[in-house]
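One chain of protein is taken out of this complex; the other chains stay put.
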């Protein structure tokens, strides 16, 4: 109930606070006998890491991980896999200025009201640092997905009003990591980077959209009527800090289309496979994958922490003026790319395993 | 796993096919000693009912319900409540023309591939008729929510390109049921109705957006980090047939705002309550309700069943031309309003009960 | 949470009261494309049926069932299967004498305290009539288990101090249904029957032990460390009304054995299969089936309802004298045999499906 676990068969339980001893995850239900890819985990962690470029926070956090259980002789055993990243140099005193303030659009107020008590050090459990554990788990999920030919690629498709004007078919996924904003089009990326730098200089923040494309998902993933594949993906993605919206396939654009335009007509494609002529369904029909690319988008809000004076309340419910200190991301979207991939991987592996029941 | 149950404490298990004997729900975890409001259930069913107006399908389905268990002397007992709606006049022969076709953008293909076998009568379990059970369960949830002062009102805010141009504050919720499209503005409603009628005449279909506003939700509902309130609402809503997108508060519009515009500043409002100056958070911060109105939107695609010739494949994977027979909704959005309310009620009651642990 | 569902992949939700409209079950996660064996269900129901012999209650309850969903053209579809048995001739007035009394060793007191309100008609939800739904679900589980070569046979091995003095190897399972007490040894059965008749004449009741043997379970069922196969079986069996104890393999007898006696030595048996020389493990090692027969026992208490005067409290907490009216079982054990089989089938199918993940 307490909501720190996710998944059905591939089940993860995450833990840790921004400034506690460690963050981590226990992964139950991982297939045994799979080579544990240490490099993949580290590579994914590095994409989420703070301080990775001039458009992220300059704060450096150590992101090396340890394996506490579940791996023997380099392979998974079927026992729970526990991975942790230790926090370094926690100095709670650095956060005393947050102790008595309810920061605007943060979860300080709701956490204190719900739990009656709050770990105020860098946001404690509400901090986006929590997503380290998601990335760890996602990397483990990918170890199996890679084996069965499923790839997941997320990228930044919009920052503020700067949009990537390409169809999915036009995108070269190998370009995603070519720039620090993770937009697979250098010209658009440069505009995005310039905007983020400008916003940073203003002490402000900006949001954006991440698009995710999953290739190689076979027909059959999804458990209607409530655990439809896109519904579970939606929950997984909406649970990421700062995410405000999720859409599958045509998404909100479907509203201004007619059925005759929107329907995906079945056909035998040039590879002699069953396919649909268009993919407004985003690869999922009736809640079950149909073999086409799974395509979804997620909206991320501008970071709440800004270096400008804002009115708010303190914990005595008095009006105060507050301005954030320290180093913060002006735009969290590029660093959210590996998190979106991780949550997607977790869902896809879980639903792959659920679907094995029908084999 | 098999995904026909939903919820944690207030847990529902739905069943039934479009043309089986009955549809229904078993509700486990309902509070005992609550007056069972038969009229509320029937009233909600009637809002979902086919044939209710000229812009819905003309097909008449009986929507009277029976209570099989869990209610004694007019009150809930704490035992599982089972409610069913019987289907009438099922004639499978009427559906023989669907037996061997994969209709475009329906789940015929994915169901047959996943389960190896398909109840083709009116779509079987994939039919939107399944949502009868959701409405039944939602009405039961409302019996408690009403008692604790929580109201849920959904309405149609867009059909194709016709938008309701009103802020939440400007809306008179009592107007929702004043017109058959469930848009709380008669002028806009009339335009929507005219458009739907025109689309119907063309044998086509059209989609739209439903906005939902929950008032009276206290601070504290939501179970981070995975079971954030808006993540669970997102899953609940995205699991409804034809839903393609979900957004909370500012949603996708957050992307083009800066942090300094988007942040909801805390203040003491005119009623001497803690409030936020704006509500871009949509009533949820850090995944936990903050006492403000919960506001979200959902996109519904144009119905897949249209009375136009379309290319598709049959179950022998041959190209065929297909045109739907019978009577169908040109626009499902007005009838989806009670379904959105029902799923919202189910989530809110469940999270209310989860939050009682902290009392 | 509310505890009326059971299982992980093969998940059942039961409902209904002793004197409500109907009892039944929704089965989610049943494999599709399985022939639905109507005769098997009816046959199992008949074994549980009251009034089946002179040693059960003389009360006649109708046990014919209806299929509300999930079966199409005689086969399962993968959609939830709903089965119900309607109650007949409920006359709540017949139970007015139970309204204000807390019967000894019944759940009247605990239900009223927990839920604040109680369906007193024949015990409502606490009645053993609830087990009708378990038998319905168990029969469905057996439809798959039969296909994969797993058989489950339970029988009465003790009534009061009359024990069946046979090893598992000596038992002819085809004899179980040869007598009304379901003990596969006519001589012992006759003694048991005579004892039950005598106890019935005294207005008293008597308990007993059921032994269950599962053959054909392959190696690998069980999910350590908490969902060990015998732990789940234990929960399933202990949840049956009147069950007070569960033991696997050697059970409580293991206490007076030494390790050198108790250890099951691995060997290649005469059929050239891996086996253990003895089976004190009861077919489960480390929580996982090892391919040997699964053997467990369950203790059932003497029925609480007796036709003798007993002191107790009424709902105003005053001392009263109470004597049960109506017709009741002097011994519930023979009728519990199909219930034990049903719960075992439900667990075994669920764990079979869970284990498919590793295929």
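Each chain gets a letter, A, B and C, in the order it is written, and its residues are counted from 1.
In this section, a contact is a pair of C-beta atoms (placed from the backbone, for glycine too) under 8 Å apart; a residue touches a chain by one contact, two chains touch by 3 or more.
Keep in mind it's a predicted model, so treat the numbers as computed, not measured.
Student: Name every residue on chain B in touch with the hidden partner chain.
Tutor: So the residues of chain B touching the missing chain come out as 1, 9, 29, 31-32, 78, 353, 356-359.
Student: Kindly note down the residues of chain A that lie in touch with the hidden chain.
Tutor: 1-5, 8-9, 11, 13-17, 20-24, 26, 28-30, 32-33, 66-70, 72, 75, 77-82, 84, 114-119, 121, 124-125
Student: Pick out the residues on chain C that sit against the missing chain.
Tutor: Counting over the whole complex, chain C touches the hidden chain at residues 1-6, 8-9, 14, 102, 104-107, 109-111, 113-116, 125-126, 130, 158-161, 199, 204-209, 219-220, 222-228, 230-232, 234-236, 238-239, 244-252, 254-268, 274, 276-277, 280-282, 285-290, 299-306, 308, 310-313, 317, 319, 354-355, 357-358.
FYI, only the chains that are shown with their structure count from here on.
Student: Tell me whether chain A and chain B, two copies of the same sequence, contact each other through the same residue numbers or different ones, using over half shared as the line for same.
Tutor: same
Student: Please compute the C-alpha centroid of chain B, do the same for chain C, then give the distance between them in whole Å.
Tutor: Centre-to-centre distance between chain B and chain C: 39 Å.
Student: Determine the centre-to-centre distance between chain A and chain B, using the mean Cα coordinates as centres, and give it in whole Å.
Tutor: Whole-Å distance between the two chain centres: 26.
Student: Got the chain B residues that touch at least 2 other chains?
Tutor: 1-5, 8-9, 14, 114-116, 125
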